[in-house]
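The complex appears here minus one protein chain, its other protein chains still in place.
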């Protein structure tokens, strides 16, 4: 019963297999491996973006921060949701990589920026006034940190606003596959066709050991990205081992298969919670992340039974009926059996 | 006949095996995996440094730059050899991570800083004068970029000078194992016992897929390093896959075995070159890197035969007898057969 | 009728006189002028802080950003009011100087952080968690940007909270003199005695040409500040001309006299506005800044009469009765006559 994070899951066996196959003989380093040529072409085909620049890095923070730094200036505002990973979970990485850009926070339900709030936040940043940071970029996280999912139409609403102000758009797609599966959208629809300029296309949380692709739809930005990646220590010498993971990820739809498994598992969990007494959702769960409140006594029961997930608050507090939050994440390998056991303990 | 770089070599099969073993079930993320606990303890034992802080990152540039940033200020001088990797091959990563420290270059043969030159270079940086950058840190590369190796006594000579000026010392040990093997020194002798404060203990070039350990002998610096690592996107969520590689590396002396193989192969190459006509060494090769000049016609013959190594100059130039440099690197998997074939073509 | 900003006012004639007196013969550069020795001693006496380090820079942004950079890390949070000058009016200078610290915003009336909000904001920044920025420093602006003034007790309430979390405190005192005059506090009471570690003691807005003192109560931080100042291009070679201005400022209480004049003028304006119909204060004005809303027709009448102040909104809009904000600032040289003319037009 392990729902702590999709980051605690193993990699898919096919990923290990691919590493083994790649581990043969000498091969060009620093991205000059033939596997990367295949990855690049596959990504371009998948996104119907024959000109896109495609890069691999090993962590989501690197992908996000390098992308933002390439698309905005040190004196710019990065508009993002208050709960965005880049704001909350990266120890200031965007500020470090950009040379001090300012994250300007936008509110909205389920971790999604409300279009009206985005527009008013952009408007409140006085462009062309040298005393203020300038309007820089809009960053959209899909799946959101609260477990919500933007539909293609919702993304287009935000990028349309960005476009009114001539701002580029970044997508933190650490769980991009889960968002696609949840909405039945195609990769192209959820990225450049709905106005995204640079996508962090996650792999790590969805069954890889540690690879994220950065897809830059305007190749004019590619060389700057390469320099920033190298300068930040994120260009791998034995790059073939990143390439091989991502190649396996994309082959025969493994990436979508894994995301479907995670979302389906979460669906089972959501159904169960929906029928449980004393448990209520904190946000509308739409992919593989579920936030719910329940009385401390249920948390304690679950903990005793060995369930592992994030508890928001003090498990050892006195009042057994105090409502406390929780965050549960399913991954590609979460089993029905585990969920059913979890629900069993939850229901007492 | 692949002598382009040790970075073009595969990983040792045991490393892949270890990944497979680590890829089972859920495991704490971001360094909270039990394999890392074992790695930490093993490194401490190996270095006889029970208090040392031990971290893993995936690239040498990350290891070096994070170490330098933790041990020096933005307004400091980093004293290093003119040919140091941090100066020449990292696209300014040290400047980026430190917030703009200045690399101040020291000369000396075989890629090694000459002690007298280090002392005079430090002295020429006017400490306590607000107009100048301040004396910050001494960075020593072992094996050097020219293929030389510092003995423990030579390191101590440099760190002694650093100590006269109260400066900490960093070692870029991307090829630390090769240096140990070349000198028969112990890990402790070549690091803290000879005055090194922070060591980048390389694995990638010596048979791993992509892991370098950073060993900080003063644990007071540990937390700052952790924050800098996270903020730079170098903390892996599925950290177990770094841990597993390094665990395999250290187990049963695999790391030393691989370094011995690389150095032995280079020794065979050095012997052959030493007996060849028209070929002369550019530096004294002491580990697994060999620099040599030879006439263009020999380079052309080697290229035609399929030998791959770095040629310094224009292979297609007109004059067949023009001397041109070259860099050849052996790795853990370089075979005698390959070397003998190479020497055969070299000798015509 | 010029109420645009205290920055649009001239310098006091005595400041010019002092420049003339300082402009004689050769004098040590970069702060080694004897006038600075006198300034340093005078500031120490004034603040009853015999150990304080005292520096002069020419702009408020430099004073604030250099102070923050000296007292917090690149990965730290700077807790400040949502309307703070460092957040709103410095084009991201704090982010630039600190190497990417994050300004974390605190709410409260009249531009003042509410103690409860400060505490909960600090608590919500999860210290010791490597994924988050760390708790760094609390920055207090007095006079606030909204024209409010913190009493000594109110400052102590905030610094007490900071102290609970071991955080240092910075005061942006661009209008420090106006705050002192408004509260009858002494310099020591409003700074180190109420928990301030570093004070930006403004001069420019209060009658100088362009000088701010930075007073660092813990001299251990002094050398770092000096290096940061130099490295940022804020150390003046002909430093005597900063020293002379500040010497004149402190002589015979000129600085307090000028602040009193500004506050008294604002008091007259506040009284008049308080009695006017259709005009209401946006915040409680306590020093020399007044925010008020009034119908567009009054703004238009004032503009026609030549009154100059900041109008928040579109002066040319259609609806004459629409309420629009305004910001009026008095300075050391604002005259009663000007205020009375202004009030005359305001009242129609």
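Lettered A, B and C in written order, each chain numbered from 1.
Here is the rule we use: a residue touches a chain if its C-beta (ideal position, glycine included) is under 8 Å from a C-beta of that chain, and two chains touch if they have at least 3 such contacts.
Quick caveat, the model's predicted, so the values are computed rather than measured.
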Touching the hidden chain, out of A:85, A:231 or A:296, is A:231
I'm checking contacts with the chain that's been left out. Which of C:27, C:46, C:188 or C:323 qualifies? C:27
Among B:89, B:120 or B:271, residue touching the chain not depicted: B:89
What chain C residues would touch the chain not displayed? 2, 4-5, 7-11, 13, 16, 19-20, 23-30, 57-66, 90-93, 96-97, 204-205, 209-210, 227, 230-238, 241, 308
Residue by residue, what part of chain A touches the chain that was omitted? 30, 73-75, 99, 130-131, 134, 224, 226-228, 230-231, 235
Considering the entire assembly, which residues of chain B contact the chain that has been omitted? 74-75, 88-92, 95-96, 98-103, 130-133
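In this section, only the chains that are shown with their structure count from here on.
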Shared chain contacts [chain B and chain C, defined touch]: A
Please identify which chain has its centre, taken as the mean of its CA atoms, farthest from the centre of chain A. C
Whole-angstrom distance, CA centroid of chain B to CA centroid of chain C, is 51
Please compute the C-alpha centroid of chain A, do the same for chain B, then give the distance between them in whole Å. 34
Whole-Å distance, C-alpha centre of chain A to that of chain C, is 41
Using the touch rule from the top of the page, what residues of chain B touch 2 or more other chains? 30, 227, 230-231, 235
